[in-house]
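Excluded from the complex is one protein chain; the other protein chains are retained at their positions.
And now, chain A:
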């Protein structure tokens, strides 16, 4: 079953670009990455899903229901963590979380304690006195305390130290195991790589590609780096499938897409001292998508 179905969603802000004709679906139980640089339209898409802004065209469904018309109903099962966390400053953390819980008509006090323990957050402090990272923790607990079926995260890791990030990711994986679907927006590829099953890459308001993380990495490129005893002929690796070739006397590095055997034969033809064959990380793939379009 699709938890999120976005079809031809468009949002135009005056003259500025919002999002244009975006379509994708997120299946139940999936951790879906939503990747793009700042201003590409990630937040716009998410805010439309949450009914904070209204689409200019197209529609979005969550749990099979229209996200505008049935917004209040479906939001019972959504947990949302915004990129910047702002709360009523003069409230205590516990009071804010209780206020947040009061919208869901179920007892969340036990879950609040649990989450606060995991995230190591002092509930008796005033929001005003919290550091950025601790505010973020409040946001995380606030987003998860009602055990939502769909968790929407908009650049959630800013301000969290690596240790907390790890705890947070473990928490998300646990929620995911329990059946929660997660939409994870970010411009940091490594975190998406660590967590997500599938990813949509958005650029200037349009979806550039939508792939499984695994295929995105496999079906594309291998990164080769070769060191030879004698200087390499400049033309030697100029064959089909080679990209970003860099030669520096006795070393050559390039991205290769195609039959690995033909490349191996090619390499066997010269006297090599050392060789590295690596999976390119998402960052490189991502840059590739962006450069290709320009």
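Note that in this section a contact is a pair of C-beta atoms (placed from the backbone, for glycine too) under 8 Å apart; a residue touches a chain by one contact, two chains touch by 3 or more; residues count from 1.
Everything that follows uses one rule, which is that contacts and distances are computed from a predicted model.
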Per UniProt record, name of the chain withheld from view ["AtuA-like ferredoxin-fold domain-containing protein", "ABC-2 type transport system permease protein", "Thiol reductant ABC exporter subunit CydC" or "NADH-quinone oxidoreductase subunit K"]: "ABC-2 type transport system permease protein"
Residue, one of A:102, A:131 or A:261, that touches the chain absent here: A:102
Given A:20, A:43 or A:134, the one touching the chain that is not displayed: A:43
Where the unshown chain meets chain A, residue by residue: 43, 47, 50-54, 71-76, 78, 80, 82, 84, 86-90, 99-100, 102-104, 142
